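One chain of protein is taken out of this complex; the other chains stay put.
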Amino acid sequence: MTDAATPTPRHDGRTPDQLREVRITRNWLDHAEGSCLVEFGRTRVLCAASFTEGVPRWLKGQGTGWVTSEYEMLPRSTNTRSDREARKGKVGGRTHEISRLIGRSLRAVIDTKALGENTIVIDCDVLQADGGTRTASITGAYVALADAIADAQARGLIAKKAKPLTDSVAAISVGIVAGHPVLDLDYPEDSTAETDMNVVMTGSGGIVEVQGTAEGAPFSRDELNALLDLAADGIADLTTKQRDALAADARERLQ
Amino acid sequence: MTDAATPTPRHDGRTPDQLREVRITRNWLDHAEGSCLVEFGRTRVLCAASFTEGVPRWLKGQGTGWVTSEYEMLPRSTNTRSDREARKGKVGGRTHEISRLIGRSLRAVIDTKALGENTIVIDCDVLQADGGTRTASITGAYVALADAIADAQARGLIAKKAKPLTDSVAAISVGIVAGHPVLDLDYPEDSTAETDMNVVMTGSGGIVEVQGTAEGAPFSRDELNALLDLAADGIADLTTKQRDALAADARERLQ
Amino acid sequence: MTDAATPTPRHDGRTPDQLREVRITRNWLDHAEGSCLVEFGRTRVLCAASFTEGVPRWLKGQGTGWVTSEYEMLPRSTNTRSDREARKGKVGGRTHEISRLIGRSLRAVIDTKALGENTIVIDCDVLQADGGTRTASITGAYVALADAIADAQARGLIAKKAKPLTDSVAAISVGIVAGHPVLDLDYPEDSTAETDMNVVMTGSGGIVEVQGTAEGAPFSRDELNALLDLAADGIADLTTKQRDALAADARERLQ
Amino acid sequence: MTDAATPTPRHDGRTPDQLREVRITRNWLDHAEGSCLVEFGRTRVLCAASFTEGVPRWLKGQGTGWVTSEYEMLPRSTNTRSDREARKGKVGGRTHEISRLIGRSLRAVIDTKALGENTIVIDCDVLQADGGTRTASITGAYVALADAIADAQARGLIAKKAKPLTDSVAAISVGIVAGHPVLDLDYPEDSTAETDMNVVMTGSGGIVEVQGTAEGAPFSRDELNALLDLAADGIADLTTKQRDALAADARERLQ
Amino acid sequence: MTDAATPTPRHDGRTPDQLREVRITRNWLDHAEGSCLVEFGRTRVLCAASFTEGVPRWLKGQGTGWVTSEYEMLPRSTNTRSDREARKGKVGGRTHEISRLIGRSLRAVIDTKALGENTIVIDCDVLQADGGTRTASITGAYVALADAIADAQARGLIAKKAKPLTDSVAAISVGIVAGHPVLDLDYPEDSTAETDMNVVMTGSGGIVEVQGTAEGAPFSRDELNALLDLAADGIADLTTKQRDALAADARERLQ
Partner (left out) sequence: MTDAATPTPRHDGRTPDQLREVRITRNWLDHAEGSCLVEFGRTRVLCAASFTEGVPRWLKGQGTGWVTSEYEMLPRSTNTRSDREARKGKVGGRTHEISRLIGRSLRAVIDTKALGENTIVIDCDVLQADGGTRTASITGAYVALADAIADAQARGLIAKKAKPLTDSVAAISVGIVAGHPVLDLDYPEDSTAETDMNVVMTGSGGIVEVQGTAEGAPFSRDELNALLDLAADGIADLTTKQRDALAADARERLQ
């Protein structure tokens, strides 16, 4: 492992600690209570938040709401076409795993009591995949969720004074590629990384989820620490971009 | 039934024979051999054509290619969220029906011999639905298909002199709404139409598919004829838009 | 295309506008509230109407009834055996499509208010297939439906004065075979037809559904008109056969 | 338990050892290599034997054939409608159990070596159920199987001198109803029987399968013996009916 | 067939009427209301009885309880690994059949009125299979069921004076191996048996279920009688072992 501070060559010219171009286009959809198209470079995910009154049966009568998520990739989001999970008649393990991760990440910044007995489902559909689809999904899902909550408060479905969001949340991937820790891996980097880690953090810097996997050789505590440092900085940048997107006038959209 | 020529009031101000704004954004995706985002007003469908060498087993060794299609709606493409078919573990009847219709429509303008033993799958994923998703899908799928064939010819996977496309194909819905035949129904019109018909025609005016259904009272031969007249004109307009889109320089994309 | 009026040779000696032998054997089953075995030549479909009080949840409390249908082919109804859909664990696209068509066709002649909050399911099981299974199904399903309604009225489950049936309904296939428009295609004709159309009409001549597909070259408006003329005459004949069958004393059955 | 020889009253007037009216209509289908409609009173099962060259992969190259069976009930074969297994997406336990029983019963009289590497599938579809559907299925399936083998020998697909059938096979239900052992239970008897037993035997009197179940109180060895005596006589009668049916000229069919 | 009394050589040295070593280890699990690990030689089944208040919807309000069972084999319980049924997405026919048999056998000794509106599910999971998994399951399931009922009575969930168990129940396999009737077949015997029979009997000697199948040649009434004699003696031994196990102090467990 070489020093992460040394700008080592990445195939697209980024420095080790540089994000791809991140774009968040709010209100990409007309029907959804909150939505955005989030782009991390060529990775493009459509996040749609659906607000419904009421909660699943197992939560009824407890005065708390529910936030959950479903993730799926379009068949030709990838380099070569994959079969649709609906056609195969079952949801794959990876799809389930990522859906659950997004839901947990969002619930980490939700006060379900303040939400009231309401449910918000955030659908994250990957239109194009180039690495980091789960981290883009979490980052965009937060924006769609925030808009859906604002919309519900505007319509009086959630109390105006309630603060269902306790913080913001974003996610980024880090990994060791060719011996160097780097931030925000695209697909060519991801598929050759020795170690791959996804980190989810709140806007105020708390860790929500850390998932690190040695794809090749096991990694050391020092390497783990270098990766966590990179991730913390990257998430701070994403937090700014989320805040900027949400500060803009709502209901403008992609032209 | 009143005279279709009389401009009767439609809720969005269109004349009976007027299409919604139609936009075809080619090469919306980076990986797919051909793709477009097609919009009929607020209806938005992402069409991705995937080219692969070889054919399904039942076609092998016959020297002919295969074109097929899969259609699906994102869960929040509609006004209220629908469950994902992958989660339900099966593809619904309507989804199957439309997938088959798109495939048949495209095959009507394909010379499978000229295609060689190659397969093209066109995925039509509805990002937003406001009526006419199947007709927008067919219209956009043709453009994605044409690009995928051009790409395969450029790469030498299909003989450069071959002409796999024998014509263009497009589709439009017509229906009787509040007693009047109208063209290109949006969702509010579609859900109140007495009769609903989808027409698929080639660029040279041949009929590929007619599917007319009395939602309320049965309809007469005269009404059927009025609807077919509207459809023929609408499809002529769509054919022009397809030709214009394909004439533009390729590989430009949505900014 | 040659003139449909000219008797062109069909492989079984029929004239272009001639139906196969049609037989409707009412009350073929002992348990069902209405049933018939309908035969279009060698095509044989068992139609069973099941009456139950109550409606699906989404219809409750609206004072209206529901009519639906399920179609399926026995594995050895066809020339070579097909796998059972139950074994494959899913219902195929074609099966869904035809089930939905039969249901829509029957609902076109039902006043659901007059039916009261009752449900009738018509099962159409193809015992032997030789082309035209969907049109035979619709034609037979109407007879089973009429008997089930009469039975429910006799038992006081539907008001005796109510008129849930507003008309009769029947269906026939037409197509262009070897350049000639012909009526009621059997399997050998159907598998070589250039154009195939199924037409559903009421006893009083209203069009309920038109589904025309170019299997080979697209077809023209003139051809479409010739086919619709043939269909209208064929359905008039089927309407007479339905009326005759229903006029006979009930509860006689196949010996 | 009273003496089975004493004619105790059955609800339909039969003596304890009396079969319902049994009818076997051969060649009920035009496409299948062998078929019959078998009726035990109101129970009606359509048996279709499909012959195909080749065997499942796990049997290849061993020079032996395969005989198997699939059983299913039409949704309205019963008093009240049941959901289709295809719609439920899985085959129920009872359906599997009976399919396996029919297959085992037929294989007990098959010399798979003499069959050569060929497969025969016998589909038993219950058109109407009034008790004894599995025993009627086995009895009818044997007839369809015999016809399919004869057909394959006539066409030279099985050696003319081969004797794939080593015996005939038939089945009947027996049970203890209101304290009395009785033969061939119909549905009202079956649903109130204390003990219910299905017996499968060859034409020469060997036992192939015995399945006895105490529905209420356990039963004694004496009762078991009385039931087996009844079954042996009933199966002797069925064997005669099978032989008579097969002796008649083939290819006549239901008019 | 030779005389069953003559000690003919079995591959493991047992006499024809000898059980394998049978061990019943009660309370093998800490959570279940009743449980045991039952071993018939190398066959090892974990039986767990789960008590829940309430009954399935179709039984509600009738004042009666419900006992059912589910059987499954671990993928590597057998000599070579089998795929998990959960991965295949459906429960196989054999699994369903055995689950149903265990449930019926237990219900034969249950007074469902005395059980009250409570449900007991007995899960029988085969940890290791060496023939006789269904008979070991029934024998062990009875012990787990008895413990679950005792536990529910101790907790006051079933009336202390109620007697939900009317008898005990156990099961054993018998078969004709190399021409000799033998008791309790292990896998090598089972896979070469000419006839295979499973017998379920109560502690007081009543027959609950007899399932005999000719795997090779059909069998005679004399053979059937010899097998039933062997089974009756074997079940008497199992009944003693069940009684001894239940007499020991509860809540001791495997060390």
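Which chain is which? They are A, B, C, D and E, in the order written, and residues in each are numbered from 1.
Rule of thumb we're sticking to: a residue touches a chain if its C-beta (ideal position, glycine included) is under 8 Å from a C-beta of that chain, and two chains touch if they have at least 3 such contacts.
On a predicted model such as this, the values are computed, not experimentally measured, just so you know.
Considering the entire complex, the omitted chain makes contact with A, E. Only one of E:H11, E:R76 or E:R243 touches the chain withheld from this view, namely E:R76.
Within the complete assembly, residues 29-32, 35, 42, 46, 48, 50, 52, 70, 72, 74-81, 84-91, 95, 121, 123, 125, 127-128, 130 of chain E touch the chain that is not shown.
Listed here are the chain A residues that touch the chain not shown: 90-94, 96-97, 99-100, 104, 108, 167, 197, 201-202, 206-214, 217-221, 224, 228.
One rule holds for everything that comes next: only the chains that are shown with their structure count from here on.
Chains touching both chain C and chain D: none.
At the interface between chain B and chain C, over half of the residue numbers involved are used by both copies, so each side presents largely the same positions.
Contact of a single residue of chain A with at least two other chains is seen at positions 89-90.
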